[in-house]
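Right, one structure below, let's go through it.
As you look at this complex, bear in mind that one protein chain is not there, while each of the others sits in place.
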Amino acid sequence: MRWWQAGLFLWMAGTLVAGFLYAPLARKLEEHTRIIYFHIPAAWVSVVAFGVSALSAAMYLARRRPIDDLRSAAAARLGLIFCLLATVTGMLFAKAMWGEYWNWDPRQVSIFFLILVYGAYLTLRAAVDDPERRARLSAVYALLAFVTVPFLMFVLPRLSDFTLHPDPIVNQTGKLEMHPRMFGTFLSAMGAFTLLFLWMWMLDVKAERLNLETAERERAARERPEAEEVGLERAARA
Amino acid sequence: MSAPATRVPAVAAEEVRAARRATLWRGALAVWAKEVRAEWRSRYSVGSSIVFAAATLAVLTLAVGFQARRPELASALLWIVLLFSATASLGHGFAREVEGGTWDLLRQAAGPGEVLLGKWLAAATLLAAIEAVILAMGAVLIGPTVKNPLGFLAVLGLGSLSLAAGLPLVGALLAQARRHGGLVAVMAFPLLVPGLLAAVMGTRQAMQGGWPVGEMRMLIAFTGLLVVAGWRLFEFIWDE
Partner (left out) sequence: MSGRTGGAADGLCAVHLEGVVARYGGRKAVGPVSAALEGPGLFWIIGPNGSGKSTLLRTIAGLKRPSEGRVRWTAGAAELRRGDLRALGGLAAPEIQLYEDLSVRENLEFLARLRGVADPAGAAGRGLEEAGLAARAHERPHAFSSGLRQRIRLTAAWIAEPQLLMLDEPSSNLDESGRAWLWGRVRERARRSLCVVATNHLDELAADEPRLDLGGKRVS
């Protein structure tokens, strides 16, 4: 596995360098352009993580295997981190561009609500003690959230009054007027971040799986003395 | 032990299931009646949320004064008060059942569909009662003008339905969690926000005289989605 980890490192490093030296600046944004290589991939990854979490949750409810629950929780934890990164970088950009940290831009609001959803999901997990119940209930919440949040992200911005403010950052990607070098670096960043997420996720799941297996082994050892089966008896008792 | 004295006719499983389908509404209405009756006698939820709403309205209007009459503010105030009153009254029904020991009583006798449907109907009923009081208080304390009362009521109804659909679901999720009290608001808010925002904007438009068709459509779609997803997912909350 190590070769592709090294490859990812080089890819990421290369993208960072390209972002500063190779890709040109956008006209109105000047140096602020560089944020698109960090902010947008982070936001993208947080949405992908959300989808992965919801998908694993659905698989848990279907198959009831603890590993699916672990996958869901791991994706949610990572998704929260990337979501925070996206929000913070977005706020820095907003402050630098327009002097305000917060603009009530629809996408800003959406990513903020994604933080709330992740936060609620993790809070729910912390509040339920029984592992089976925790897995089941957080899976339900993940799916409920998966159903309603896209509503927030895609339908809401269409409503009339909401786009009073200029649609800043993201317009860059909408118009494919991006200079080819900028676009190339941008895609490279998107790919690198996605792979980084996948790698972190697999590590997290592997660690959790080891914990699970250890716990199960301990439990089996504890329970073994009582492994004799109980069946119907009819003997008269003294 | 003696031999069986009487023979009972064979119970066909399919007969039992067919009878159960027919009783979905019967059961849901029974649950609805039970909830409303219990609430009427204890006045627990409705009472506390009305007091809460009155206090919130009073504070907000004191702070904002006559500005509260403007549609932009009045619409937001209305839904803030409604959201928190609704959370206080609708979010804890399932937890009360678990703590009171009646949850397993109910789970034995009823099916998830009946209970969810009955709780939804009860939530809508309770919320309507709370809203009547809130509107009356708002009319007296603030007295804003509503140029399109029909549109206003339509948005109010649709927005309330989204609250009535979502809050019991979140409450059911938290019913068996520790320290569930404050978590209902935390977990419900991100789920309900799309509907709420549409409701606020729609209310403002109605107050200004327009018909908020886009917002109403969105509310219908959102509530519908919540109901369908909740219906399908509730059995996973129900079955331990």
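Each chain carries a letter (A and B) given by its place in the written order, and its residues are counted from 1.
Keep in mind that, in the parts below, a contact is a pair of C-beta atoms (placed from the backbone, for glycine too) under 8 Å apart; a residue touches a chain by one contact, two chains touch by 3 or more.
Keep in mind that what you see is a predicted model, and the values were worked out from it rather than measured.
Looking at chain A, the residues touching the absent chain are 129-132, 215, 219, 222-223, 226-227, 229-234, 236-237. Of the residues in chain B, those that touch the hidden partner chain are 1-14, 16-17, 19-20, 23, 26-27, 30-31, 34, 37-39, 41-42, 100-102, 104-111, 114, 239-240.
Basically, only the chains that are shown with their structure count from here on.
Of all residues in chain B, only 169, 173-174, 176-180, 183, 186-187, 189-194, 197-198, 201, 214-215, 218, 221-222, 225-226, 229-230, 233, 236-237, 240 touch chain A in the complex they form. Contact residues of chain A toward chain B in the complex are 61, 113, 116-117, 119-120, 123-124, 127-129, 133, 136-137, 139-141, 143-145, 147-149, 151-152, 155-156, 158-162.
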